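A single protein chain has been removed from this complex, and every other one stays in its place.
Our next item is subunit A:
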């Protein structure tokens, strides 16, 4: 309980920081007044209402989705390396967006959200089906191998289109770094239903995932229907990642690092790797990482920005390496 309270407090603090600091210097009191509906002037109102608020909300939503999806994927595949990036979901969305821009000439985020979503869905289904074919069903190794194969396949097609269409390349190179900037509140509202459904499925699955962690045979003998759990899990991951990636770009590391960090916390708290704790805590702490990276990106290179995805990798990478050295990640 203390953990949840701490994580919530941390998240609230980051939300406050994200609202208070940005390219424009605005006194905290004025930000507060604007939020309460009494803006001091139009410039401040614009900066807070139509830039910082949607941006922060997007960070919370996308971060939670990525963290939840990462934890879910690691549990489903019993693979400590499972990550939306590794299992082809991000690559599917990236490919679909490049097709949308390069082949169909779509220029607005409004148009390609749906492409990204379909791409993520198609890629994760392909990975899942390829990895699950055969007598023994889907094993971690098969799933990971087919994920890498599909990722690489889509990556090659993406480069082929990006190389022949300068417009697609231009859009792709900004989008592929991963950023919370330049997104409107409308985009968030558009993906919110998908995120909500995905999160609901994920939380509902949590108790069954504990059984799945014991191995498919044990899970089956406990009366769990492993096939159905996996199908629902893949659906949830697709909804969460497809929607998040469509808006903020393929941000790696959040889905991989946060669940591992949460496992460490749970171990110290004496709870152990219980999915009923792991999933909610991952959803609470992943936005902290994403928002921290976003705020840092805004402040470090004023007036320009460093994309949040890049800073997440800068923070997450070394953290990940430290964790690899400290703990044996094979123990899931």
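The working rule: a residue touches a chain if its C-beta (ideal position, glycine included) is under 8 Å from a C-beta of that chain, and two chains touch if they have at least 3 such contacts; residues count from 1.
Operating definition for what follows: contacts and distances are computed from a predicted model.
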{"item": "Among \"Iron ABC transporter permease\", \"Regulator of protease activity HflC (Stomatin/prohibitin superfamily)\", \"Acyl-CoA dehydrogenase\" or \"Hydrogenase 2 accessory protein HypG\", UniProt-listed name of the chain not shown", "value": "\"Iron ABC transporter permease\""}
{"item": "Contact partner of the left-out chain, one of A:177, A:213 or A:299", "value": "A:177"}
{"item": "Touching residue (missing chain; options A:162, A:224 or A:289)", "value": "A:162"}
{"item": "Identified contact with the non-displayed chain, of A:112, A:194 or A:253", "value": "A:253"}
{"item": "Option touching the unshown chain, where A:10, A:149, A:196 or A:299 are the choices", "value": "A:149"}
{"item": "Interface with the unshown chain - residue positions in subunit A", "value": "80-81, 130-131, 133-136, 139-142, 144-146, 148-150, 152-153, 155-157, 159-160, 162-164, 166, 169-170, 173-174, 176-178, 252-253, 306-307, 309-310, 312-314, 316-318, 320-321, 324-325, 329-330"}
